[in-house]
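Of the protein chains in this complex, one is absent; all others appear in place.
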Amino acid sequence: MTVEELTVGLIGAGRIGRLHAHHLTTRIPRARLLVVADASAVAAEACARDYCVPRFCSDYREVLADPQIAAVLICSPTSTHAQLIEEAAHAGKHIFCEKPLALDLAAIDRALAAVAQAGVKLQTGFNRRFDTNFRRVRQAVEQGEIGLPLMLHITSRDPAPPPVAYLQVSGGLFLDMTIHDFDMARFLLGSEVEEVFALAHSLNEPEIASAGDVAHAAVMLRFTSGAIATISNSRRASYGYDQRVELFGSEGSIAIDNAYPNTAIVSDRRGVRRDLPLYFFMERYAESFAAELQAFVQAVLDDRPVPVSGFDGRVPVAIALAAQRSLHEHRPVSLREVA
Amino acid sequence: MTVEELTVGLIGAGRIGRLHAHHLTTRIPRARLLVVADASAVAAEACARDYCVPRFCSDYREVLADPQIAAVLICSPTSTHAQLIEEAAHAGKHIFCEKPLALDLAAIDRALAAVAQAGVKLQTGFNRRFDTNFRRVRQAVEQGEIGLPLMLHITSRDPAPPPVAYLQVSGGLFLDMTIHDFDMARFLLGSEVEEVFALAHSLNEPEIASAGDVAHAAVMLRFTSGAIATISNSRRASYGYDQRVELFGSEGSIAIDNAYPNTAIVSDRRGVRRDLPLYFFMERYAESFAAELQAFVQAVLDDRPVPVSGFDGRVPVAIALAAQRSLHEHRPVSLREVA
Amino acid sequence: MTVEELTVGLIGAGRIGRLHAHHLTTRIPRARLLVVADASAVAAEACARDYCVPRFCSDYREVLADPQIAAVLICSPTSTHAQLIEEAAHAGKHIFCEKPLALDLAAIDRALAAVAQAGVKLQTGFNRRFDTNFRRVRQAVEQGEIGLPLMLHITSRDPAPPPVAYLQVSGGLFLDMTIHDFDMARFLLGSEVEEVFALAHSLNEPEIASAGDVAHAAVMLRFTSGAIATISNSRRASYGYDQRVELFGSEGSIAIDNAYPNTAIVSDRRGVRRDLPLYFFMERYAESFAAELQAFVQAVLDDRPVPVSGFDGRVPVAIALAAQRSLHEHRPVSLREVA
Partner (left out) sequence: MTVEELTVGLIGAGRIGRLHAHHLTTRIPRARLLVVADASAVAAEACARDYCVPRFCSDYREVLADPQIAAVLICSPTSTHAQLIEEAAHAGKHIFCEKPLALDLAAIDRALAAVAQAGVKLQTGFNRRFDTNFRRVRQAVEQGEIGLPLMLHITSRDPAPPPVAYLQVSGGLFLDMTIHDFDMARFLLGSEVEEVFALAHSLNEPEIASAGDVAHAAVMLRFTSGAIATISNSRRASYGYDQRVELFGSEGSIAIDNAYPNTAIVSDRRGVRRDLPLYFFMERYAESFAAELQAFVQAVLDDRPVPVSGFDGRVPVAIALAAQRSLHEHRPVSLREVA
C-alpha cells in the first residue's frame, strides 16, 4: 500500500545532515522532516530553526521512540552508524545511512541482520550513483551503447586533504575516499570484484604520511565478468575536484568530464583557458544528494526496493579492506580473503 | 530601512507564473507569496494549491487592493503588461514584470512615468543576465580580462517555432525572440545601440512566412562605443536550443558554449559524440529565473536599484522596432528614428 | 590526352613563391620546376639553389618564351598579376596565379579574356578551399548532412596587422583580407552574393586608421539562394590566427575550430588551458598550399577544369568593392552596382 507522506527524523546535524534537511524541506514534497537530533543541542536547534523543522533534541533515542516517525536519516559520525542502524531497525524505522556503514565488516553484518529481521528498508548514501554524468555512463552500459564492458578507468581526486586529525580516524584513503570509486565501479560494470591490487605513495605529502595514511594511490580491480578497472586517487589536486571515468567496451567507449561553473573559454596572448571545475563535492554533487533522498522517499512510500542497498554499502568496505591488505602485503588480494 | 520579508502577489498563473511561484516558495526565504491571481480561477487555484499559496482570485484588482501585498509579479499576457504596471504603480506596489514590457513605446513610456511618479521599483524579466555563462562574459568585460570590447557575435536559436496562432500575435521575431539578444548585447557591451541593420528570410518555413513573420534573421548593431554586434537568429534549430555568444576584445576573446545535460562523450565506430544541449529555456535557464527573482526581492527589501530597470525593458523594444523598419525599408536605421 | 609530367616556371621568389617551390619539388612528383624568375636575381638564385631548380633568371619573359615550360606560377606582387596573366596566356602557358587577381575588375576582365582566347587554364590561389577543415564543411553541404544552408558565420582574424607601408598599397581590409572570406562564403554555400552591407571601425588602432584602412569589420552578405552570411574580421587578435566558420542548415549545423599545435590540456590552480592556435597562415594552411598546387597540376595534366577558376578569382574582388562602397555610402550595395 502506498502512503501519502513520509515522516522523517534526522540524526546528525553536521554539514551533510544540514544538506539533507535543506533538500527534504524544499525539494521533496512527499517527505516531512519532523525532528532533528544531534548530540550538540545547539547544532540540532540551529538546523531545526534554519530549515523550519518543528522539533529538535540532543538524544537520538527520542527520535527512535517517536511513533510518528517512519524513517530516519543517519548522518552522525561513521563510528556510530552501525549501532544506530541496529537500533533504528529494532524501532521499526526505515533507514537512510551515510557511507560508510562502518569501518569493519562484522559491525556491518550485525546491522544488516537487524535490518533484515525488522523488515525495514536501508539505503546507503552513495550519492554519486545519482549524478547525471555517472548515470549517463550506467545508461550506456544498460542500453548496450558501448557493447560489453571491458576496461574501466576512474580518476578521483580531492582538491585538498582533510585535517590530520580527521585523517587519523578516517580509516585511511581506501575506506574514506576510494570507497566511492569502489561503489562506482560495481555500479557501472554491474559485476562483482574478485581481486584487488593496490600501490600508493605520499610523495610531497609528509603530513599525510606521518598521519599513517597515503596521499596518492592506484588500484586495480578484477571483476567476475572478466572486466578490469583501474583507479587513480589523490588527496590533493591543485586544480580542484577531479571526478571522471572512462568505460571502454567492445562497441565503443564513454567518458565523462568534470563539471564546470560555466562554459566560457577565454583566449588571450597567454593561451586558451577556462575556469577551474566546481571546487568540491557540495557543489559538484549538489543535485545527486537531492536525487538520492528523493529515491529513498519514493522507495519507502511505494514499498519498492531501495536503489542502493545495505549490501551495496557492505561490499565497498570489503574491497577497501582488501586494498589495504594488498598495499601492506604487496600482492593481489582476493575479496574472499577479507569478506 | 530594511524590512524582514517581502509579501508578494502573483498575477498570471501560466507556465512562467508557475515557475516563479515555485522559486518564490522554495528558494527565496525572504519572500512570501500570499496570493495568486489569474483570469482563469481554475489556473489560479491549481497554482495556489501546488505551491501552498494561501489565497487565489480571478481578479488581479484584489491583489492590487490588498494592503498586505508589497510587490507584484506580472506574468500575464504581453498585451496587459503596460496597463498592469500602471495600475500596480498607482497602488504603490513594487513590480517585477515579464518581458517585453509592451510592443509599443508609447505604452511603455506611460507605464514608466507611472512607476516614476509612484516611486516604486520596476524590474524587467530579462532573466538571461543572471545565467552563469552570460554573467561570466560580463565579468570578463568588467574586469578588463579581454580589454576593450570590439566585436560581439550572438547566436540565438530556438528548437522549434511556436504555434502559428502565437506567431501572429507575438509582434514578430525581433520583438518576441531577438529582444533577449538586444538586451544581452547592451548588457555585455555596457553601451547603447545607435544603429540597426537587419536581413531575414524564411527558407524552408512556409508556415512562418504565411503568418507574416520571418524564420531566420541576421542583425547588425552599431554601438556608441564604436563596437559592432552581429546576431544570428533562427526559429528552428534541429539540434535544440542554441544560445551562445563570443565577445572579441583588444586583449582577448571570451566565448560561451551551450549547456548540456551531461559531460559524457561516446566514441564508437560512427564517430565521437555527445548528447544534445538542454532542450529549451525552462531547462537551460532554470537557475537564472530563480536568481533574477532573488535579486528583485533583495533590491526591494534593501531599497537598492533593481539590476534590470524599466529603462532596460524599454530599449530592446526600440531596437526591435528599428530592426523591423530596417528589414522593411532595407537600410540601416538609426535608433533615434524610432525612439 | 594525359601527359606524364608538368613542366613549371615560377615567377616571383618571395615568401609564397618559395613555399610553392618547396611543395613542387618535394611533394608533387608529376610536376617539374625548371626555372625561377624574380626581378631580384639574388632572390631567384637563392630560391633555385635552395630547392634544386636547374635555372633562374631576373626577367620573367625568359620563362614565358621558353617552349619547354607548360605552366607558370605567378607569385609576384598583386599589381603585376593581371598583366602577367595576359602575357602568359598569349604565350600559351597554363597559369596558377596568387590572389587577388587584381584590385580592379577591368584589369581582371582583360586577363580573363586573354585566358579564354588562348584556351589555357587559369587557377586562382584561394588555398583555404583545400584546407581539411573547410573542405569538411563543404562536404557536409554537398552530402546534405546539414540540409539546406541557411546562415553562415565566418570569423577571420589575423594575429597582427601588416606594416603600415603594406597597408597603404594593400587595397584595404576587404580586398586584402576579407577577400578570402568572400571566396569561402561562395565556396561553402555554393551560391552567388547579391548584396553586401559592411560596418567597420579602428578602435584602439590609430596607426591603421591613419593609413586609411579599418582594423575591425563586420560584413553581411545576402546570397541568391536566400542564405545570409556574416563575417567578423580583425587585423589583430591577441591570441593569434583565428579562422573559423559555422554553417547553420535546416537539418543541422557544422562548425570548425582553429588548428592547434598540440592537443594538450594543462590544469593547474589558475585554470584549465591549452596552448595558442597555430600562429599564422604559413603554419595553419601549410597542407592546403600543397594541395591546391597538386590539384592544379592534375587538372592541367588530365585536362580537366581547375578547381578554382578565373571567375572564382574575379567575384570576390567584386564583393570587396561592393563592401567598400557599402562602408563609404552606409547602405546595402547590390553586387550589380559594381560588377
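By written order: A, B and C. Residues from 1 in each chain.
Going forward, a residue touches a chain if its C-beta (ideal position, glycine included) is under 8 Å from a C-beta of that chain, and two chains touch if they have at least 3 such contacts.
Keep in mind the model is a prediction, meaning the values are calculated, not measured.
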Task: Of B:H90, B:R138, B:R274 or B:H330, the one touching the omitted chain in the full complex - done: B:R274
Open item on the list: Of the residues A:I228, A:A286 or A:A339, I need the one that contacts the missing chain.
Closed with: A:I228
Open item on the list: If I consider the whole complex, including the chain that's not displayed, which of C:E5, C:D59 or C:D257 touches that chain?
Closed with: C:D257
Task: Residue ranges of chain C at the interface with the undisplayed chain - done: 26-27, 132-133, 135-137, 140, 145-146, 251-259, 261-269, 275
- [ ] By the contact definition given up top, give the residues of chain B that touch the hidden chain.
- [x] 237-239, 242, 267-277
TODO: Tell me where the left-out chain touches chain A, residue by residue.
DONE: 147-148, 150-151, 153, 155, 157, 197, 199-201, 203-204, 216, 218, 220, 222, 225-228, 230, 232, 234, 236-239, 242, 246, 248, 250-253, 330-332
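Everything below uses one rule, namely that only the chains that are shown with their structure count from here on.
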Open item on the list: Using only Cα atoms to place each chain's centre, name the chain farthest from chain C.
Closed with: A
Task: chain B-chain C separation of Cα centroids, rounded to whole Å - done: 43
Task: Residues of chain A whose C-beta touches two or more other chains - done: 267-269, 275
